[in-house]
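Left out: one protein chain. Kept in place: all the others.
Let's turn to chain A:
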Amino acid sequence: MNIFKISSKNLVRNKLTTILNIILVAFGVGILSILFLASNQIGNKLEKNAKDIDLVVGAKGSPLQLILSSIYQIDYPTGNIPAKDAYKLAHHPMVKRAVPLALGDNYNGYRIVGTDTSFSHLYGLSVLKGNFWQKDLEVTIGSTVASTSKLKIGDYFFGAHGLTGNGDIHKQHAYVVKGILKPEGNITDNLILTNIGSVYKMHEEKHKETHHAAAAEAKEINDKQITALLIQYKSPMSVILFPRMVNQSTNMQAASPAMESARLFSLIGIGIDTLQWFAVFIMAIAALSIFISLYNAMKERKYDLAIMRCLGASKSKLFFLVMFEGILVTLIGTCLGLLIGHAALEVIGVYQESSQAKLTGLTAVPQEIYLIWIGLFIGSLASLIPAMQIYKVDIAATLTKDR
């Protein structure tokens, strides 16, 4: 028998009120924890995938779209740029590394990216099994692609035109899987990598077939196009000069991942802010509800507390008892809320369509510690005034009156 037992027995006795209060707290905390987790994970993902990429050069259009399509592989590309111009930029003295990307096809929703070895250097990729692609039509697939599509080394498959869906399949050429990448925890897990030549080959053939044009057999790279160029600078000094040079003196567009991610995040941020206020509002309601129920219960509890005083309990002990009850409710609510938040996020992750930005509830963020503190604070705040009643109860008068 201790204070904990007395409080919990009393809470169990008033089941409905207790459950209502716990649910209110849990709901508020749950929403906040989902927000914390989701924004943290999205932020992490944005950062991880854009790591080491200083600039993206692509066709003119929305800079955000360019970043989304070529780094996060979410949106559609803005268009194509002449390979010849990209080649010139790639050899600019300010550029340390330039990675060409040729997008356009997919396999079961996984993008087929035509690029060269600089891509694997940029992301620090290594193979788990097999090798990197070498010749045309050879591919190396990301770890998630391998596990979900069940493709093995030596398997053949056909790419489909477009970035999603498998409507228009390129039946002329089959890709062959040469290797599987180690899991990296970033976008490359969801990509199928090949050389740029393979992507050209797919589309050339189609061209001939439909138009029977007298396209030159030995096409030079000059006539060809790529989707985008990922650029790493030699020195940070180029941040100002290089994008301006691209935007002003070429027919292409330069976009900075850092700037566009920040812009994107501020857009998402508005939604997060609104939800955050909603959660805070619910927490306030929870506090009010706990306050009201404790305050109302004091009318009846006055007898219990007067009895305890008669049995020798000091006022401060009973003050602590009432406080403890309020805090216990919010603490249980907070823990439940965290549990719900994590579970909900995990479920959201399972049902999420885009495999690129999957959310998970299996990680925690440091801010969640604050949620526990906030819970404790709300609990004590709500029980403070009811607990103060202890100092006003006239034991003699209370106990001589009938209940």
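Basically, a residue touches a chain if its C-beta (ideal position, glycine included) is under 8 Å from a C-beta of that chain, and two chains touch if they have at least 3 such contacts; residues count from 1.
Just so it is clear, contacts and distances are computed from a predicted model.
Novice: One chain of this complex is missing from the view, so tell me which of "ABC transporter ATP-binding protein", "C-type cytochrome", "Pyruvate dehydrogenase E1 component beta subunit" or "Anti-sigma regulatory factor" is its UniProt name.
Specialist: "ABC transporter ATP-binding protein"
Novice: Using the touch definition up top, pick the residue from A:Met308, A:Leu345 or A:Ile374 that touches the left-out chain.
Specialist: A:Met308
Novice: Touching the missing chain, which residues of chain A?
Specialist: These residues of chain A touch the chain that is not shown: 1-2, 5-6, 9-10, 12-13, 303-304, 306-317, 395-396, 399-400, 402-403.
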